[in-house]
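Can you keep this structure in mind? I'll have questions shortly.
Other chains dropped; remaining ones untouched in position.
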Amino acid sequence: MPFISFDGPKLTKEQKENLVKGLTEVSSEVLKMPKEIISIVIRENEAENVGVGGELLVNRHKK
Amino acid sequence: MPFISFDGPKLTKEQKENLVKGLTEVSSEVLKMPKEIISIVIRENEAENVGVGGELLVNRHKK
């Protein structure tokens, strides 16, 4: 604890490194907790598996 | 917000379209909120990764 679950699109390895670094720094600073106890899971989702406004993202992107 | 996480089996694209459409309509109507702010993530799970009653689904299906 703390545990962060990040739901988003496909990411490059570099983006994952920067995301984990940044989210951990912010959390550690705000909560005054050591970085070591902060864990993060990045859930990469296909655009076909995400809905916004009643439509699949993959279909919204085609418009 | 609202955010819906749907854990279920593998689905066809058509099922995903109907699921997102239907879940969004119900949520929008009940909460009197615009569809645009409702997001959904569909998490497709292998039967080997789901347990019910202490057994993997993949093994229960074989019986």
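Chains here go by letter, A and B, matching the order in which they are written, and residues are numbered from 1 within each.
Everything that follows uses one rule, which is that a contact is a pair of C-beta atoms (placed from the backbone, for glycine too) under 8 Å apart; a residue touches a chain by one contact, two chains touch by 3 or more.
Model, not experiment: these values are computed from the prediction.
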Check your understanding: Full complex copy number, with 2 in place?
Key -> 6
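Throughout what follows, only the chains that are shown with their structure count from here on.
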Practice item. Give, as an integer number of Å, the spacing between the C-alpha centres of chain B and chain A. Key: 20
Practice item. Would you tell me which residues of chain A are touching chain B in their complex? Key: 7, 43, 45, 48-56, 59
Revision key, fill the gap. Chain A partner, complex, touching residues on chain B are 5, 13, 16-17, 19-21, 23-25, 28, 35-36, 38-44
